[in-house]
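Yeah, one chain of the complex is gone here, protein chain that is, but the others are all in their spots.
Moving on to chain A:
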């Protein structure tokens, strides 16, 4: 099996699952309970929070646990917009965001917020100049993903942060779900106010995530309840999942340093290998994230290619997993190339530290065979 769908989800590390099982078995207490069993769970929670804060180089009090990327993005965007709407009702994002951002903006626009969607160029990046032009007196929130989930383009977060530092009334949210552990980002230096991270993209478990909320930033909670997580996120904390997340993040960020080179090399193999296959167009920019390669075979339905590759034991994705069931064109590729056919025949390869160069070579061969075979049948 060659698993190349790590941007959909990663395989949890065995050590991470061990931690989850041990905490669920031995430290099952509710961290809000006042007795010793609760205190132990609370200790685990605060230790996990501290470890994650240290890894992100922020304060413990700025780390909030969520159920993952979708919740983190919703909480950050709706929470920030609703809590600050008295200061203005204009919010900005890009046209290539993950659905959990897109749809949140859609809901807000139905509630009377004015939304600006920044376009991207052929490399899948927004321009800082466009953003500056879009800023208004009543702008309260800018939400921009770090690494695009479909093609892996890297947005100029540091430059955008630098620009937004001149506008302290504007909150800056970054969807860092695809970026963390793969592309460096300093939350502090980039002046980020809110940052979403998901556990299962880091070899952690599904149902875990972190929202970084800079100290002093107020947002409205999505859930009403027992006011856990500093009142921002009610609901009994998923202690076992959170401990597992702390461990997964530590291992992943460590691997990021150890295997950064290998990941880049694998990408180069894919990038050149794919370009040599007849009929294949690579959609990812040359300088994109090291773990995502997106390509199209115009005229070929991507789902067919996906299943053909599956018979060879190669697992890839059509567009982003979260929207792949809808069978629509890739929004990002459409935005970049303005070509419907290209956007409808998209395949995404996403790697992790545990893929090998040999696997990349085998996958390239498999793709070459599959494309040649299907083109004969379908045309």
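Convention: a contact is a pair of C-beta atoms (placed from the backbone, for glycine too) under 8 Å apart; a residue touches a chain by one contact, two chains touch by 3 or more; residues count from 1.
Heads up, the rule we're going with is that contacts and distances are computed from a predicted model.
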Should one name the undisplayed chain from "Sulfite reductase", "Probable tRNA sulfurtransferase", "Heme lyase CcmF/NrfE family subunit" or "Oxidoreductase" using UniProt, the answer is "Probable tRNA sulfurtransferase"
Looking at A:247, A:267 or A:291, which residue reaches the missing chain? A:247
Sole contact to the chain not displayed, among A:44, A:274 or A:329: A:44
Among the options A:23, A:91, A:183 or A:266, which residue touches the chain absent from this view? A:23
Give me the chain A residues in contact with the hidden chain, please. 19, 22-23, 26-27, 34, 36, 39-40, 42-44, 47-48, 50-51, 59-61, 243, 246-247, 250
